[in-house]
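The other protein chains are all here in position, but one chain of the complex has been omitted.
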Amino acid sequence: MTANAPAAPVVSLTGFSAEYRTRLGVTRALDGIDLDVARGELLAIVGESGSGKSTVSQAIGRMLPRVCHVTSGSVHVLGRDIASLAPDAIRALRRESLGFIPQDPIASLNPTMRIRRQLELALRPLGRPTDLESLTELLASVKILEPDRVLRLYPHEVSGGMAQRIAIALTMAREPEILIADEPTASLDAQVRDEILTLIVDLVQRSGASLIWISHDLGAVRRWCDRIVVMHQGRIVEEGPAAQVLDEPRADYTRTLVAAIPGRQDPTTKEAE
Amino acid sequence: MMQILRWSAGRVMSALITLLGVSVLIFVAIRLMPGSYEDIILGPLASAEERQLLAEAYGLDQPIFVQYFAWIGQVLTGELGTSYVTQSSVSGEMLERIPVTATLTIMAMAVTLLAGVPLGIWTGVRSGAKQGGAVGRVVSSIGISVPEFVLGSIVIFVFSQFSLGLKVGGFASIGTGFWPTFQALLLPALVLSVFCVAATARTTRDAVMGVLVEPHITAAVARGETAGHIVRHHVLRNAGIPILTLLGTITAYLLGGAVIIETLFNLPGLGSFMVTGLGRRDFAVVQATVLFAAAVFVVLSLVLDLITSALDPRVAVTGKAGS
Partner (left out) sequence: MTTYSLPLSKRKRAVKTRPPRDALFIAAACALGLIVLVAVAAAVIPFAGDPARIVGPRLSPPSAAYPFGTDALGRSVLARLLEGTRTTLVLSTLAVVCTAVISVILGLVAGYAGGWAREVIMRLSDVLYSFPSIVLAILIAAVVGPGQAAVLSSIVLVTVPLMTRMVSAAAMSVAKRDFVTTAKISGVSAPVILFRHLLPNVSGTIAVQGTYALSVGILVEGGLSFLGYGVQPPRSSLGLLIQEGGSYMLQAPWLLFAPAAVLVVAILSINLIGDTMRDRLDPRETRSLV
């Protein structure tokens, strides 16, 4: 399959537009998005709330909410137009190639089940081992200290960072080719954020997967990512290598964004000096 | 574990308080009912001495709280008084009638479980798959909007006008064997179950829809799990609490007396006992049956809450289900 040749993008959005239709009216969410993600690339999508970055991440898995309607364009994942896939085919695609890391990790776990049971339920259909030893090993691989104890807990009994490690373990166990993380540290304490990000990037680099990371933490994005896409009001206003976009922003909006990074000088005032 | 124990103890406590409240309410109601014991038993022409003797015999000259505790003591020993009209033991009569009401309840609940819950799950899951759902909404709304006295009357009309295989009546055969009893109770049970099925389907649908939008379902969908797998393992258990609560409430209400249906179909159950008692101003019967109905409800909802806390570990922590 030519689509899987190294040069071909793993994810590709072409002229993709979508709008939210609710009782209150119609709101344009995405406006002609063109975006390619290469194999093994670490891509960050940044922008303020409501800029459409989450909608992009949902569109890649065909996970858009009901009220969101695609008005034009297409999304190709691994060379396949996902709009044309039958329910079973899209499920297989999500199962085998896509990995989502949730924003609120505790809520992403079933509150009525112990962690061990949830892992078993999620892994068994994939034909993966679900015995105690393998599960302990899985949790240890995401640097959970007492895996035996954690397996016996309910989601409301673990911390946010712990829950995120479990969610990451659940996702990475399937060895996805494309990992989508929508603000994976938004609900976490500052001190665990770095640990979680390090863990994600480490796992992604080791497996050779592509990472699409939705964030508004520009500092962290600059540290980890190859390329940045800046979104504003449903459009891509700027994209390029991380350092270049953040150090020499071309679009006005990017400049405002960069100026907002704490402890960082506004590039325009720097030039004026 | 400690939390669950403490929560359960609290729940038992509040059920006891509710039972206490129920008994006080009924006791006060009895005192307020028109016509005193003396009037009813002795008739209006009794002399003052006769009244005095009777009041002493029944302890009616004691302070009100002494009377209350005497009454509670009797109730707790299963002594529910003597019918003013037939002079027979109320508890004895109730024991004869409970099997009829219980059978009716079991039959109606069987239909509800087999039809209402699956219907609710199906419409709930489909609600996300397709626009509309107006038909299901109207049908279940009609189901909860047709009162049983209307539906029952119409069913009796239809089945007595046209011979449709099932006879209305023949209730004398109740208790003469499984098959005759089943046949006699089938129509009333079906009439009762229409409301129960519709109400259960609505609640189930709401509960399923509520769970479907929770982030852990989104996470499961994102993992590519199949609809059947998600419904079986992640939706049903989590939607179970409101469904169980409703099923428990319905069961308790039916057991307490399907008053209207039993009256309409002339069934010798608890509900018709209550109505006949009221009609004859036989207040001993009214208080006993009403107390039974309320006690069944309190006990059953306590049991359900304890089951619920086992189903959802958060209940004991937060006091309620849901995130």
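A and B label the chains in the order they appear, each numbered from 1.
One rule holds in what follows: a residue touches a chain if its C-beta (ideal position, glycine included) is under 8 Å from a C-beta of that chain, and two chains touch if they have at least 3 such contacts.
Not measured: the values here are computed from a predicted model.
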{"item": "Which of B:80, B:201 or B:230 contacts the chain that the document leaves out", "value": "B:230"}
{"item": "Identified contact with the non-displayed chain, of B:83, B:103, B:204 or B:218", "value": "B:218"}
{"item": "Full-complex contact with the absent chain, from B:72, B:144, B:244 or B:307", "value": "B:144"}
{"item": "Where the unshown chain meets subunit B, residue by residue", "value": "14, 17-18, 21-22, 25-26, 29, 32-34, 125, 127-129, 134, 137-138, 141-142, 144-147, 149-150, 153-154, 156-157, 160-161, 209, 212-213, 217-218, 221, 227, 230-231, 252-253, 256-257, 259-260, 263-264, 274-275, 278-279, 283, 286, 289-290, 293-294, 297-298"}
{"item": "Those residues of subunit A which, in the complete complex, touch the missing chain", "value": "19-29, 48-50, 65-67, 87, 90-91, 216, 232-234, 256-257, 259-260, 262-264, 266, 269"}
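Everything that follows uses one rule, which is that only the chains that are shown with their structure count from here on.
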{"item": "Centre distance in Å when subunit A and subunit B are each reduced to the mean of their C-alpha atoms", "value": "50"}
{"item": "Touch list for subunit B against partner subunit A, complex", "value": "128, 214-216, 218-227, 229, 233-234, 237-238, 311-314, 317, 323"}
{"item": "Subunit B partner contacts - residues on subunit A that touch it in the complex", "value": "61, 63, 66, 87-88, 90-96, 98, 100, 102, 104, 107-113, 121-122, 125, 154, 156, 167, 170-171, 174"}
